[in-house]
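With one protein chain withheld, the remaining protein chains of the complex are depicted in position.
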Amino acid sequence: MKALKALALPAALVVLAEIGARAAAPSDSVAPPSEVAAAFVQALADGSLVTATRDTLMSAFAGLAIGASLGLMTGILLGSLNVLDRLMELPLELLRPIPSVAVIPIALVALGFGYRLEIVIVAFACFWPLLILSRAAVDGVEPRLIEVSRALRLTPLQRTVKIVAPAVLPRVFVAFRLAAGISLIVAVTVEIAVNPQGLGYEVMTAGQALRPDLMLAYVLWIGIVGFAFNAGLVFAQRRLFGQAARVEAAR
Amino acid sequence: MKALAWRFGGLAVVAVMIALWGEIAALKLVSPVFLPAPARAWTALWQGFAHADLAAKLFGTIRHMIGGWLVASFFGVALGALVGSSKAAREYVAPTLEFLRPLPASAVIPVAIAMFGLTPQMAVGVIGFGSIWPALLASVHGFAAVEPRLLEVERALGLSRWQGIAKISLPSATPDILSGLRLGLTVSLILAVVCEMIAGLDGLGQWVLLAARAYKSADIFAGVILLGAIGFVANASLRLIEARALRWRGRRTG
Partner (left out) sequence: MTAATLIAFRDVDLAFGDHLVLGKLTFEIHEGEIVCIVGPSGCGKTTALRVAAGLIAPTRGEIAFAGAPVRGPRRDVAIVFQDYSKALLPWRTAAGNVSLALEALGTPRAERPKRIAALLKRVGLPRHADKFPSQLSGGMQQRLQIARCLAQEPAALMMDEPFGALDAMTRQTLQDEMLEIARATKATIFFVTHDLEEAIYLGDRVIGLMPHPGRIGIELKIDLPRPRNQVTTRESPEFLRLRHKLYDFIHASEKGEAA
């Protein structure tokens, strides 16, 4: 019953779109869902969809991996060393508000078009959420556990590995999920703005070629990829952390 | 007192970082085409204001960013109020919203271009579309999460529908809404820059892209510094408003 209710609105919208787009035809900017579906199948068949998806996802994943791990390490470092944390507060406060897209021209001059440009921008964007949230997670580790580590005379490295890391893992995973969403969005944005590859580029070319059906097919596909990616991570989160993650994530 | 000392420490670190930047540039460890000396970036900033139209570009971006965000936020909050307060509406609408949440707003730029061409209207449409989602989703959540006991108090006191929304639901949802507005502003800045890059609209996005094409790294950095400044001021202003509006949150609950 719940599933039916959830599908009611989209189904109604699709029907309205079909009627409305056919009535407004011919148009450069809208196409009926039936034609969009046809264009989607066509792009899938001739391989362009697959290539573009692969390009975008590769850049997104690579950037996510680099940015997230750098952010995580820095976050844990700052969370653990109070002095460093307070000194770096101002510099980070000044750097964080720089929009990731603003870094595009700098990277463009240095690297030119291609994968590296996208990976750098995505890494920059994914760095911040991991930094901020993992730092907060380390900060939020139950002080009692730190006392235990002192009583057991653990070295800083042992303490980090045996106590801090497992304690912050659920919240870090939530931050990772957030960064993953950002990685896809930023990758597509870079492609739309400047980079001639990937899903964003396909949307732009389709628009410029006055093929609204293909353009909308790609837009929809981007949405599906983003949704599937996030859903996959939510599933992984539940399997890996179960109840603990829901409690931690709610904090 | 101690807080002030740490602030100075932070400033010192920033100064050290700038000095390091200068050293790297002077030693040409990184090509000056890509990394200008800090002094050159600074000069480019002032030159831009004095002799070129950097000021106009700055205000262009600010205008694009705020205009779209304001209108979108208003409609987002209002729509969210309607959906969030009604269980039935939530059941039908929420799943669709959840599906649309991860969609990059920038993906609609080509559609907007097809509809409006490379015009300021296109930018307003895109920015509006992008910044309505955080406001809408936050508003739905805020209105859906009103403390049930307060809704009973509303019934017990005999408040009318509008009184209830204005005096109870809206103030209760305000923390969520403000957080959504802050996110929306970040999104609108990004979309403003991207639209300016693509459509050549008057703004910092266009400035930095043109500087990149001309390999003028100092000008690029000047633009990036200004964009960072806009982001900083926008975020800080909203945080200030949030702090004032939410000062009732006791230190007790932390």
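Letters A and B name the chains as they come in the text, with residue numbers starting at 1 for each one.
The criterion applied here is as follows: a residue touches a chain if its C-beta (ideal position, glycine included) is under 8 Å from a C-beta of that chain, and two chains touch if they have at least 3 such contacts.
Keep in mind it's a predicted model, so treat the numbers as computed, not measured.
Among the displayed chains, contact with the absent chain in the complete complex occurs for B. Contact with the undisplayed chain is limited, among B:Q121, B:Q163 or B:S237, to B:Q163.
As for the chain not pictured, it touches chain B at residues 147, 149-150, 152-153, 155-159, 163, 167-168, 171-172, 174, 246, 248-253.
The rule is short, and it goes like this: only the chains that are shown with their structure count from here on.
In terms of their C-alpha centroids, the spacing between chain A and chain B amounts to 17 Å. Looking at the complex, you find that chain B touches chain A at residues 6-7, 9-14, 17, 31, 33-34, 91-96, 99-100, 102-104, 106-111, 113-115, 186, 189-190, 193-194, 197-198, 204-205, 208-209, 211-212, 215, 217, 220-221, 223-224, 227-232, 234-235.
Contact residues of chain A toward chain B in the complex are 2, 5-10, 13, 28-30, 86-91, 93-106, 108-110, 181, 184-185, 188-189, 192-194, 200, 203-204, 206-208, 210, 212, 215-216, 218-219, 222-223, 226-227, 229-230.
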